[in-house]
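The structure is given below, and queries will be raised subsequently.
A protein chain is absent from this complex, but the other protein chains hold their places.
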Amino acid sequence: MPHPDRRAVLAGLGAAIAAPRLARAATIRDGAGREIQVPGKVERIFPAGPPAAILVYTLAPDLLIGWPRANRPEEREFLLPGIGDRPEVGRITGRGNSANLEAVLQAKPDLIIDSGSTGRTYVELAERVQQQTGIPYALLDGRFDQTPASYRILGQLTGRSERAETLARWCEDSFATIRGRITAIPAEKRPSVYYARGPRGLETGLGGSINVETLSFLGSRNAAADTPGSGLAQVSLEQVLAWNPDVIVTIDLAFAESVRSDPNWAGVKAVREGRVHLSPKLPFGWVDFPPSVNRAIGLWWLAKLLYPAQFPEDIRKLARDFHTLFYQVTPSEAQLDRVLAGRG
Amino acid sequence: MSLVASALSYGYREREIGRDIALDLTGGQVLALLGPNGHGKTTLLKTLLGLLPAKGGTLTLDGQPLAGLSVGERARALAYVPQVHAGTFAFAVSEVVLMGRTARSSLFAAPSAHDRDMVEAMLQRLGIEHLATRPYTEISGGERQLVMIARALAQEPRYVILDEPTASLDFGNQGKVMSQIRRLAGEGLGVLFTTHDPNQALRYADRALLLRDGQALASGKASDLLTPERLAALYGVAIETVRGDGKLAFLPG
Partner (left out) sequence: MTSSLRGNLIALVLLALAVLAAFALGRFPVAPGDLGRLFWSLLTGEPSSLPAQIETVVWNIRGPRILAAILCGAALAIAGCAFQGLFRNPLVSPDILGASSGAALGAVIGIYLSLGLFGIQLAAFVGGLVAVGAVYAVGSTIRRGDPVLVLVLTGVVVGSLLGAGIGLVKYWADPYNQLPAMTFWLLGSLAGTAKPDLIPLLGPVLIGAVILLALRWRMNVMSLPEEEARALGLATGPLRIAIVAAATLVTAASVAAAGIIGWVGLVVPHLARFLVGPDFGRLLPTAALLGGGYLLAIDTLARTAAPVETPLGILTAVIGTPFFIWLLASARGGWS
């Protein structure tokens, strides 16, 4: 038996030592600070929930395996054909875990993406799913102002850094422009906003809730902000009258239609002054949910509602551009009308 | 005027408990249903009260088939004194007796003054008027039995049917309750009671029916019927007889 070549042995050893180094070089930190191995190729991404699905769709629609919940026809027409109608695959996180891990595996994803809370519960869930399935599971920080960072991580993971950078920049530029125009506005000139949900308009987001992140971003005075908590709560109409908000933003069509003629609401300043606004929600909501990049265009919309003098931009143009860049479908005028009417 | 059963068979839907019962309860008379426990006495009582449908034979109340009467009609003729129980809610004694007026007033009616007078009269008749406001759950077993009898009398029935009226009573209370029962017959009511104690049947009943395995071993005048031989057959044990002062008593074993 011939002696092994000394150099070959050394090279082998070197490779053995170098290999983990190489692998380490191909890892990045996700939104929760976890180290994720960048897959060699990413052709199929499983979204753990609606926010992740939207993020993946806007960056790399072809990679999206499916949607946590099938899109309705009126939503699909704003999305790329062949992608907006991809099948329902369920959720991994969120309040109902409706995706079966075997079904996840059967979908043969190269990567699982989740966007939302980076709290311990979700970190541990990510770890566990990653271990059980052997598929890298990246957890992105779902907070609104972290959207650019999430795009960049996702760009690196999928090898689509260039488009990720474009989208991240669009967000950052928007943030900077909007912040720049409102910092000068003194606190007392900022309108107080009541965010109304539910058919009676008596559900609202507390100060720290993800539902009113963009309102907080805009420095408006959230009527319910003084109440500690980070979720939704019910309030009495009497309390709304006491708050007497300057502006009401709602996502509920029934409420938006009834509030203007409801004598009980007639005393509220926002109603008196015609400042009740129904949020657009096609294909995804502009204000509240799903809490993903869809709220970026909502940020402009809200900025115009709250500070009309500072934001002369045409919302139609902004919306058309946003749709074209992020959803990669340019809506027709008729479609834009429908979006802006807040129906759907 | 009597409660008459002939060739009566009785029991539950899927199970016959007894058959071939013939009995005749008339006003002013006390009939004892005597037998060991678990031989169908209570089931027979419920059948005689119309609470269980008869499985065969005939059962008539004052000439009319019992099954053809409404619950209200039955309750105005037949009163039931169940075995004493504590009850769930702490009704006052007078309220318990007032429930006896159910069949005497309409469905939605509040108790009338007459109803309340009747309650008072029945409490007095049984010598328990001092208990009127006491919670039924807090009085003694003997007192409860008297309250149950008062409730039955408040129904103004023609017949009173008592299930083991002395089963859970102490010695003194047994005497009290049994002499009240005797008094009812004296006032013209037909009284039927179940017991497993032949001495009670002997002492307080005019007639007796010996029930074993759901069948009548014998029936007839209590003093003639109750012999050590028949009792031995009824209970399956030897019976000792004690005599004295012209009276008779039985001892088991």
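Each chain carries a letter (A and B) given by its place in the written order, and its residues are counted from 1.
Basically, contacts are C-beta pairs under 8 Å (C-beta built on N, C-alpha and C of every residue); 3 or more make two chains touch, one makes a residue touch a chain.
Since we're looking at a predicted model, the values are computed, not measured.
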Task: Omitted-chain contact residue, chosen from A:A149, A:L202 or A:L340 - done: A:L202
Task: Residue touching the undisplayed chain, where the options are A:N100, A:S230, A:N264 or A:Q328 - done: A:N264
Task: Residue, one of B:A92, B:A121 or B:A167, that touches the chain absent here - done: B:A92
Task: Contact with the hidden chain (one of B:G27, B:G57 or B:P82) - done: B:P82
Open item on the list: Counting contacts across the full complex, list the positions on subunit A that touch the omitted chain.
Closed with: 50, 69, 91, 94-96, 98, 197-200, 202-204, 206, 224, 226-227, 229, 231-239, 241-243, 251, 254, 263-264, 266-267, 285, 288-291
TODO: Spell out the interface residues on subunit B facing the chain that's missing from view.
DONE: 13, 46, 49, 51, 70-72, 74-76, 78-80, 82, 85-92, 95, 98-100, 102-104, 107-111, 135, 137-138, 151, 155
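One rule holds in what follows: only the chains that are shown with their structure count from here on.
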Task: Separation of mean Cα positions, subunit B and subunit A [Å, integer] - done: 80
